[in-house]
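Removed: one protein chain of the complex. Kept in place: all other protein chains.
Chains: A and B, in written order; residue numbering restarts at 1 for each.
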Amino acid sequence: MSVNLNTVALTKRYGSETAIDNLNLSLESGQIVGLLGPNGSGKTTLIKMISGLLTPNSGEILVADKKIGKESKALVSYLPERCALPDWMKIGELVTMYKDFFNDFDENRAYAMLKDLDLDLKKTFKALSKGNREKVQLILCMSRNAKIYCLDEPIGGVDPAARDYILRTILQNYCEDSTVIISTHLIRDIEGVIDRVLFLKKGQVILNTTVDEIREEKKMSVDALFREVFAC
Amino acid sequence: MWEFTNDRPIYLQLIEQIKLRVINGTYKPGDKVPSVREIAMEAGVNPNTVQRAFLELERSGILSTQRTLGRFVTDKETDIQNNRDDMAKEQVEIFVGKMKELGLSGEDVIRLVQAYLNEEGK
Partner (left out) sequence: MLGKLIKYDVKALSRYIFPAFILSLVSAIFLRINILLRNNVGENIFTNVMNGLSIVLFVVSVVAISIGAYIAYIIYFYKSTLGDQGYFYMSLPASADEYLVSKILSGAVLMLSAVLVSVLSLLILGAFNPEFNDAFKGLYEIWKEICKVTPGGKIIATLVINGVFSLFSTQFVVAFCILSGQLLGKKKILGAFLAYLVLQAIEGFFGQITLLATLGTINVDSFAYNDVAFAQLFTRLSTGGLIVGTIMMAFEYFVARFFLTKKLNLE
């Protein structure tokens, strides 16, 4: 068990709005963490800061004791909500590109998963359906042996069967040395898969506990608790 | 197939369902149990949850770990019997409780059960 993520007094402002407010968080390895909160609570902002796409206004983030930079990015595997890959490339070329850029990338794993989905490596990314594009991005992301996986809304916008596939892929590539952070709205779907739950409200963590604790002590599902806590 | 509800910890539900598989013979005494990862994938749940369930099942004697060989179902018939009796007793409690809610007495319950069994030829 090692601490993969550490934030100290992390703050991020957009103009007059505070997206992340003095956040102190520590996440250990071997966990799948659900980052839950309403729109605008700061989920994506936090994930982007961990991945190095945003710089905080103040405070610190450490990934496996490393500051955000070239070294930390080699340890973080980021799956954005949008399609970030050059869509003119063929699937096979994308695998090669990942292999080129990331030392921890396991191309055999990627090829195996792509084969399972019957995806032709010669097809261009552009030509795929939305669902398949998301799956390819996920496969590339999870074929790395990273310390932290940041998955931003990995199951939104796909059909239930694809959701099952995505969750199974996450479980399949789970590793005891890494931490998986999943940010999502679809709580009911991922409750069974996550260990730990973080409720994020207006840039602060208002709840940091395990799924089992919620179910044992409050005798309700995480989904039900969420609705209670964030009732409008 | 594994089925879970969301209002109880999954590891408890896993424990019940694995016990059931042992009692009804799906996992026979002495059989090797699938690994944590295999069950996690099959059931679609977090490996840590499966691990927790396994630990509890080992503690209660249903499963045992043999260092390099893996996890096995106990071959002690008595342990399995006891667990079956425990689970059966739980179900009886729930059933009788429900019957009492309907306003039926203990004798009514026995009569109804016997009639049902005769009908179905069981």
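As a working rule, a residue touches a chain if its C-beta (ideal position, glycine included) is under 8 Å from a C-beta of that chain, and two chains touch if they have at least 3 such contacts.
None of these values were measured; they are calculated from a predicted model.
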Visible contact partners (per top-of-document touch definition) of the missing chain: A
Interface with the unshown chain - residue positions in chain A: 14-15, 48, 51-55, 69-71, 73-74, 76, 78, 80, 82-86, 88, 97, 100-102
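The definition used in the following text is that only the chains that are shown with their structure count from here on.
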Residue numbers on chain A that touch chain B, as the complex places them: 30-32, 164, 167-168, 171-172, 174, 188, 191-195, 211-212, 215-216, 219-224
For the chain B and chain A complex, residues of the former touching the latter: 4, 6-11, 40-41, 44-49, 52
